[in-house]
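A short write-up of the structure that comes next.
Only one protein chain is missing; all other protein chains are in place.
For chain A:
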Amino acid sequence: MAKIVTMKEAAGMLKDGMSVMVAGFLGAGGPSKLLHEIAQTGVKDLTVMANDGAKTGWALGELISNGQVKKLIATHIGLNPEVGKKMNAGEMEVELVPQGSFAEKIRAGGAGLGGVLTKTGLGTIIADGKQVINIDGQEFLLEKPLHADVALICGYKVDKNGNVWYKGSARNFNVVMATAADLVICEADNIVELGEIEPENVMTPGILVDYIVDGGKA
């Protein structure tokens, strides 16, 4: 069952060298307050899996600017110029993954699957070094699962069992990332009592969430 902890306690759970999934899309719908707290801890050499590098100096962008990220696995880095700069300077490694494959690799990692077969990336440099598998006469690229030590997610309503309801398009990568890490920390815009989220409307079941932090946004 999920436990409510302070921002400082949650940020302290990240250790040097860990792999961390960070939800959000250009930072939106992601755990921006928790990321700001983590930026203060000085934890370093993180391997981060996130859709993008957020924006310069904000959310994940703050960790990137601080030089806390050793490797970034992402789908798009164009809107945070710091990422390209650090990559070109050799200060940060970047691995680019097509966005649909990225989501599905994480889903596979969280759902006990050995990988994903997709046509995305066939015939491109994304296929370099990857296995191409023929299924009933059609070629697919094998994309292997992604899993992390920690996933940082964010929900609009989070009940005290850790059940999460996401608002608007903020759901994005939160749902799959909550399944694919050993430790899941959820920033809550609103911590609510049990029953305030109807069971039918729970988008991430609380059994996946280890710790809740109060983001106090709304």
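Everything below uses one rule, namely that a residue touches a chain if its C-beta (ideal position, glycine included) is under 8 Å from a C-beta of that chain, and two chains touch if they have at least 3 such contacts; residues count from 1.
The rule is short, and it goes like this: contacts and distances are computed from a predicted model.
Comparing "NADH-quinone oxidoreductase subunit J", "High-affinity zinc uptake system membrane protein ZnuB", "Acetate CoA/acetoacetate CoA-transferase beta subunit" or "ABC transporter permease" against the UniProt entry of the hidden chain yields the protein name "Acetate CoA/acetoacetate CoA-transferase beta subunit". Per the touch definition above, the residue from A:G67, A:G123 or A:G195 contacting the chain not shown is A:G123. When the whole complex is considered, the residue among A:I38, A:A151 or A:V175 that touches the unshown chain is A:V175.
Checked against the hidden chain, the listed residues A:K33, A:H76 or A:H147 yield one contact partner: A:H76.
Interface note: of A:G27, A:P145 or A:G215, the residue touching the hidden chain in the full complex is A:G27. On the side of chain A, touch with the chain left out of the figure occurs at residues 25-29, 51-52, 55, 74-79, 84, 87, 94, 96, 98-101, 103-104, 106-107, 118-126, 156, 166-176, 203.
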